[in-house]
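Below: one structure, written as structure tokens.
Here the complex is missing one protein chain, while the rest keep their positions.
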Amino acid sequence: MANAPRPMFDTETLVINMGPQHPSTHGVLRVVLRLDGERVVDCDVVIGYLHRGIEKLSENRDYTQIVLLTDRMDYVAAATNNLGYCETVEKLMGLEVPRRAKYIRTILAELQRIASHNVWLGTHAMDIGAVTVFLYNIRERELILDLFEEYCGARLTYNSMRVGGLPLDIPAGWDRKVREFCRIQEEKLVDYELLLTHNRIWLERTRNVGVISGPDAIAIGLSGPPLRGSGVARDVRKDEPYAAYDELEFDVPVGATGDTYDRYLVRLEEFRQSIRIIRQALDGLPEGPIVGKVPRLIKPPAGETYHAIESPKGELGYFIASDGKSTSPYRFRVRPPSFCNLQALRQLVRGHLVADVVALIGSIDVVLGEVDR
Amino acid sequence: MVEAFAFYSLAAFILGFAVLVITARNTVHSVLFLVANFLFVAALYVVLHAEFLAVIQVLVYAGGIVVLYLFVVMLVNLKRPPEAHADPRRRGRLGLAVAGLLLAQLVAVLGYSATQAVPAAAAAATAPAGGNVEAVGWLLYTDYLVPFEVASMLLLVAMIGAIILAKREL
Amino acid sequence: MASGRLTKAAHGAAREGAARGDGAPPATEPGSGAEPRLNMIDIVIIPLLKIVIVFVAVLFGVAYLVLLERKVQAWVQVRLGPMRVGPHGVLQPIADALKLFVKEDITPARADKWVYTLAPMISLVPALIVFAVIPFGGTAHLFGKTVPLFVADVNVGLLYIVSVASIGVYGLILAGYASNSKYPLLSSLRASAQLISYEVAVTMTLVSLILMAGTLSMVGIVEAQRQAGLWYVFAQPLAFFIFLAGGLAETNRAPFDLPEAEQELVGGFHTEYSGMRFAFFFLAEYANMIVVSSVATTLFFGGWLAPFPNVHALAFLGLVPGWIWFLLKVFCFLYLFLWIRATLPRYRYDQLMRLGWKVLIPLAIANVIVTGAVKVLL
Partner (left out) sequence: MPDEPRPTPPAAARPVEKKIEAPSGPPDPPPPADLAPPAFVTAAQAALGGAITQLSYWVGDWTILTTPARLLDLARVLRDDPACRFDFCSDVTASDWPARESRFDVIYCLYSTRRRHRVRVKVRAADGEPVPSVSGVWPAANWLEREVWDMFGVNVVNHPDRRRILMPDDWQGHPQRKDYPLEGPGELLLEDPLEWLRLRNAQSTAEIE
């Protein structure tokens, strides 16, 4: 465009504010689009509308109190946030977590991944106009919420993990219900695929939309399914195993072209892999305590560490610095995957149409609670 | 009597809207008056028992071409003063010349039609029997074949020209 | 429903009306009557009654079409849909209408007020007056009177529909322009481009239909199908599919609901509208759906004709009044519309244009050429 001959007509770009109140910006994201007709020339992503200062808050809370603050970040996958935080503190304190707790944590995290992907698939499909898929997905997510409700009594913000282990053992018969859920989810996956995977309109709307190559994706800091969609087989669960992932078998699906359709396929396959992990974990669920040897007062020695886990959105990292004297972290930092992935939006949407912008926001799968913290 | 009344009242509306088209300050309003104008012209055709023409008038002019006018008018930034035609005297002279030409043409047409009898075929076109679709089609492809083809050629040229103008890179 | 009330109203009038369902397309409008002596009942009251009945029936149908849409979508999506107002929500449309009536009518401060007010009407009026030429049935014989079940049979009926429908575009464009807001503006640009493009394709399919039937009259087309003993959907399947796609696009229905794509353009051209003006757009959209379904029924599915007239075992089907067949077929189309909406994602603007100009229009033109050639050769 820059060195193209000047067009015969003077055209002006139209600046349009998409959000913060917009049906498909998944919360309070604001994207300032500069449009040439319907084509996006440039965009600026404005965030911070949901900024609650969770990092600052956490520096004035006990280590145990922070668990429930982490719930409020990625609120569609709260248990994953709990897991990442607890493991980071455990790493800082050198705590050993019992195997049974590790397994249950893994199950919870994978259920959460499925729930998060359900929300993602539903909203993503709805942004592209397939409203039915949304309701189907919410139906299955409801089952997961029921499972969580039975496990810890909460449906959205679970506060479901503790430093050093778990607050609760699984209730009797819960594992059977989880297995039943896995069966249902597997069946319903076929429904989603029938509605979307080979649908011509879906293919046209997602293929070659927002293509990003593997090296570009790494450079811009994409992680999780968007990165794997670009063909980079990076999964923290495999590369830096945590919880019980090193004892369980699963594949890391990768895409080929790095477009929206590949990201869709990768996440669909992750549904299946998550189900596979849950089944293995249930089969191999060891007996034993659910809490390790945790001091009454959680006060890690002075030092810093960074620990990352694979959240449904990507690499969820926690950086905690302890001064060794206080029961609150001196510095509490979250590396929010949504935040880092959202950064790529500008690069992805350039040259695409307005309709693709919503498809791409959906394809990145952002949760604004996590972006803004 | 009734027909004469209908004709003159419609004609008054047509003229009124035509005046509004050129006097309206807002270009979009101007285009809207043009649509109303075309609709009344269509009504006039109905009064003349030329339903086909009336419907085509609505379909092509009111429903098609003016929509494109509106499209363009909405997209063009109208707040900017026109630069190319800033010289008012030049505009005035050009306008006078065009008006004079138009007047001469109208006088010529009137004079010609006053001296000539209405062709039989044209009379058939307005006759209601058998639907005037066939009659119009018949006339177009026999007596007026050459003008018809020339007109379509002209439109084709215009279309290609428009595409070339609008396309940024060929 | 329509015919019963109609003929009851005409009770007592012994003279036969202008029966027009009998073959040759009539030359003049029904109002003028074929007979030299006219009386008030035939030229004024019956047409007026018909207009009122059609008008009321359409508005009623639109209201319940909205409910049907919500119900059908809900069933597809494992929900219940509206359940609160009346048993199974059957009074929901009335509640909605009441709500829209009493809702505050907001005009944005910097809107073009005249055009802003005018746009919903421009949108709704064409959608309603199109029903004038749609034949809901052949003729009804009741109480010694024969009444044609259509408001008017214009000899250019098909073109009338197309041309009046083309006026409806203005409502969308002007709404987008007059709101003085960016999303409606984008939407109205989409709407005008989309409707004009698909109008071309739809009109082209109609040309091949006209070639088959040899008339532009809606009644004449149904009669031609009866005489041929063939619904045109079987003779012109390609035209039917183009018409269906074009019809979806012209009514802004999924998967072509770009001008009001909620997820992209918030509400599209009616983003700034509220209250009755919003209701007008809503009514217009659903009325247009009924129009497209009616036209499709008339052109491709034999209008009010009963199916299988040549199968003796199914002759009893002919006992059902024509208008019931007509409504049934229209209902099937409407259901299809709703079903498609619940199933398919939305096209993108450029893909829509590509489909229209590079697929549908060439196909429609080819279809016209082939139809013409076959017609000439046979």
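Labels A, B and C are assigned to the chains in the order they are written; within every chain, residues are numbered from 1.
One rule holds in what follows: contacts are C-beta pairs under 8 Å (C-beta built on N, C-alpha and C of every residue); 3 or more make two chains touch, one makes a residue touch a chain.
Predicted model only: the values in this text are computed from it and were never measured.
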* To do: In the full assembly, spell out which visible chains the left-out chain is touching.
  => A
* **Residue of A:Val232, A:Leu248, A:Ala281 or A:Ala359 touching the missing chain in the full complex** => A:Val232
* Asked: Out of A:Arg105, A:Arg335 or A:His352, which is the one that touches the chain we can't see?
  -> A:Arg335
* Which one touches the absent chain: A:Thr157, A:Thr197, A:Thr327 or A:Gln343? -> A:Gln343
* **Missing-chain contacts mapped onto chain A** => 47-48, 51, 53, 55-56, 60, 91-92, 94, 215, 218-221, 223, 232, 234, 239-240, 302-306, 308, 315, 317, 319, 321, 323-326, 330-331, 333, 335, 339-340, 342-343, 372-373
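Assume only the chains that are shown with their structure count from here on.
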* Structure fact -> Per the C-alpha means, the centres of chain B and chain C lie apart by a whole-Å value of 29
* Residues of chain C engaged with two or more neighbouring chains -> 185, 189
* Write out the stretch or stretches of chain A touching chain C in their complex. => 14, 16-17, 22-24, 35, 37-38, 125-132, 135-136, 139, 195-196, 199, 201-202, 204-205, 353-358
* In the complex, chain C residues that touch chain B -> 25, 27-28, 112, 114-115, 118, 154-156, 159-160, 162-167, 169-170, 173-174, 177, 185, 188-189, 192-193, 195-196, 199, 203, 215-216
* Footprint of chain A on chain C - complex, ascending -> 73, 76-79, 182-183, 185-186, 189-190, 254-255, 257-258, 261-266, 342-351
